[in-house]
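Data first, discussion second: the structure below is written as structure tokens.
Moving on to chain A:
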Amino acid sequence: MLQRGIWQVVRVLSCLALIVGAVGCGAKSEQEVRLGVNAELTGSKPTVGDSCKKAMELLAEQINQQGGLKVGERQIPLKLFIEDNEDKAESAAAAAQKLISQNNVLAVIGPNASGNAIPAARICEDSGVIMISPWSTNPKTTEGKKYIFRACFIDDFQGQVMAKFARQHLKADTAAVLYDVASEYNKGIAEFFKQFFEADGGKVVAFASYTTGDKDFSSQLTTIKAAAPQVLFLPNYYNEVPLQVKQARNQGLSCAIIGSDSWGSQELLTLGGADLEGSFFSTHYAPDIATPKAQEFIKAYEAKYGKKPDDVAALTYDAGLLLCNAITQAGSLDRTKVRDTLAQVREFEGVTGKMTFKGGGDPVKSAVILQVQNGQFKYFASVQP
Partner candidate 1 sequence: MKKSNQASERGRLGGWYWTLGSLALLALAWLLPASGIMNLYLQQVLMYVGINIILTLSLNLVNGYMGEFSVGHAGFMAVGAYVAAILTVAVFPRAWGPVVFPLALIMGGLAAALAGLVVAFPSFRTRGDYLAIVTLAFNMIVKSILENINAVGGPRGYMGMSKLSNLVWVVFWVLVTLLVLRNVIYSNLGRGIIAIREDELAANLVSVNTPRLKIYAFCLSAFFAGVAGGLYAHLLQFINPRSFSILKSTDMLVMVYLGGIGSLAGSILGASLYTILMELLRPLELWRWVVGPLLLVLLMIFRPTGIMGLKEVRWLQPTASEETGWGKVARRS
Partner candidate 2 sequence: MMALLEVTNISHTFGGLQALADFNVTLNDGDLVGLIGPNGAGKTTVFNLISGVYRPDQGRIVFAGQDITLWPSYRRMAAGMSRTFQNIRLFKDMSVLDNVRLGAFAHYTYSFWQIVGRTASFHLQERRLTQEALAMLARFGLAGSAQAPARNLSYGEQRRLEIARALISRPKLLLLDEPAAGMNQAETLELVALLRDLHREFALTIMLIEHHMGVVLDLCQRVQVLDFGSTIFAGNPQEAQQHPQVLEAYLGKEENGEHGHAIAEP
């Protein structure tokens, strides 16, 4: 009895799988531009996925309101296929493969975290499908691949920017770093910062780490305080930085605090409050000196979702714009043609500044340094690559 029941379940499931497969493959048409979104909707960074999804939905809505994307002579509407990658490598790969095989997308936006972007990039590259990661800063994501692009700069550039800033602008001779040892992004920037800071004649007096999910940093901060650095570098996510800063101040640590683009969210200000006042961080764009294009995006995003876009949203929007722009320029939905156009993009003006691709997948773009002033992000300086 029981076994018959089980086989029934198996049979039904396999039928379902086949049906899903069949339906997915059947619809191939030029009636729409099919774009995939591979985002971290669940897992340890759901805000990242959420911003990514929202930005793409906004872009699709805007384009479709104008009747669609201009491809050659025609206006073709965008159609998004959104997949959750759970912030897991294998799920990101499966999502990418599903978008390609079942939904037959032209290109995929995302994943964002490098740990997910790298395996997904492998899949897209093998199938010759364009993938643009808005936020993956690990050099390996695009390295040696033809179809993989990103909309952000990479870790070593940013580490260098902040090291230089700390040495030259803050006149710091000693620095301390507190970073998440289990996260590729944080660790990467931390190490590049250390390397460049010391090459520049400074000394990193404390190089402390914690593990993803920790909320108590008092031990590391006490050690850091004992080393008396002139500047504290926190290349960590904006949901952790406020706790770190708060605890640092409670411990009586009063040195300047600087950070990286992972600070770039309004949440940082709501969560961090007054403790962050005066801190600096490097990021992709400055809302207060934004170009008209960026202003427009910020306004539209705020109107639709009731909050300011964070850097992931801005970068995702740029990734989408880059792609749409390339499709229109190529005047075709042929993946190779779009890819070739994309790789030659010059001085493309996006929300996060001007981007130039020199044949590869990494854009050349400038970074800006922002300061927290009166509970706002204020433009401080631009750094050219």
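How these were chosen: all candidates are chains of the complex that A comes from, given by their letters.
Going forward, contacts are C-beta pairs under 8 Å (C-beta built on N, C-alpha and C of every residue); 3 or more make two chains touch, one makes a residue touch a chain; residues count from 1.
Bear in mind that the values here come from a model prediction, so they are computed numbers and not experimental data.
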Touching candidate - 1 or 2 - for chain A as found in this complex: 1
Chain A residues within the candidate 1 interface of the complex: 2-3, 6, 9-10, 13, 16-17, 20-21, 24-25, 41-42, 82-84, 86, 88-90, 93-95, 97-98, 100-102, 114-115, 118-119, 122-123, 126-127, 138, 140, 181-184, 187-188, 211-212
